[in-house]
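Quick one: structure below, then a few questions.
Yeah, one chain of the complex is gone here, protein chain that is, but the others are all in their spots.
So, chain A:
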């Protein structure tokens, strides 16, 4: 007995070509020029785009951390204190608000941020001569 169907199944693997390509074209729908419509070009740029998306999910975190640091530095400078002094003063006083929220406070709640700056300033001045 000859099993022709089994042999055919091994040969024709995966979904139909049209459906396979459709997945890629869907992701390439917003690309520019021939990269949107020609499969061999589209797949290249889709791969790149996905790699970028994967990598930038990590990079986003460090980018935001940098932004928060900038905002806190600017907010602290308004009250005549440096970034590291400000953060150190808060941590030594057991205030554990994270950088994201400190940056938010610096931008949107200047009065609250001022009182935080005062706390660190007091700490810095008390410990200056130690």
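Operating definition for what follows: a contact is a pair of C-beta atoms (placed from the backbone, for glycine too) under 8 Å apart; a residue touches a chain by one contact, two chains touch by 3 or more; residues count from 1.
The rule is short, and it goes like this: contacts and distances are computed from a predicted model.
**Q** Would you kindly match the missing chain to its UniProt protein name, picking from "Elongation factor 1 alpha-like protein", "Vacuolar ATPase assembly protein VMA22", "G patch domain-containing protein TGH" or "Large ribosomal subunit protein bL21m"?
**A** Matching "Elongation factor 1 alpha-like protein", "Vacuolar ATPase assembly protein VMA22", "G patch domain-containing protein TGH" or "Large ribosomal subunit protein bL21m" to the record, the invisible chain is "Large ribosomal subunit protein bL21m".
**Q** Can you work out which residue in A:38, A:51 or A:64 touches the chain that's missing from view?
**A** A:51
**Q** Which of A:21, A:36, A:100 or A:121 sits in contact with the chain that's absent?
**A** Of the candidates A:21, A:36, A:100 or A:121, A:100 is in touch with the missing chain.
**Q** Counting contacts across the full complex, list the positions on chain A that touch the omitted chain.
**A** These residues touch the chain not displayed: 47, 50-51, 53-54, 57, 93-98, 100-101, 104-105, 109, 111-112, 115-116, 119.
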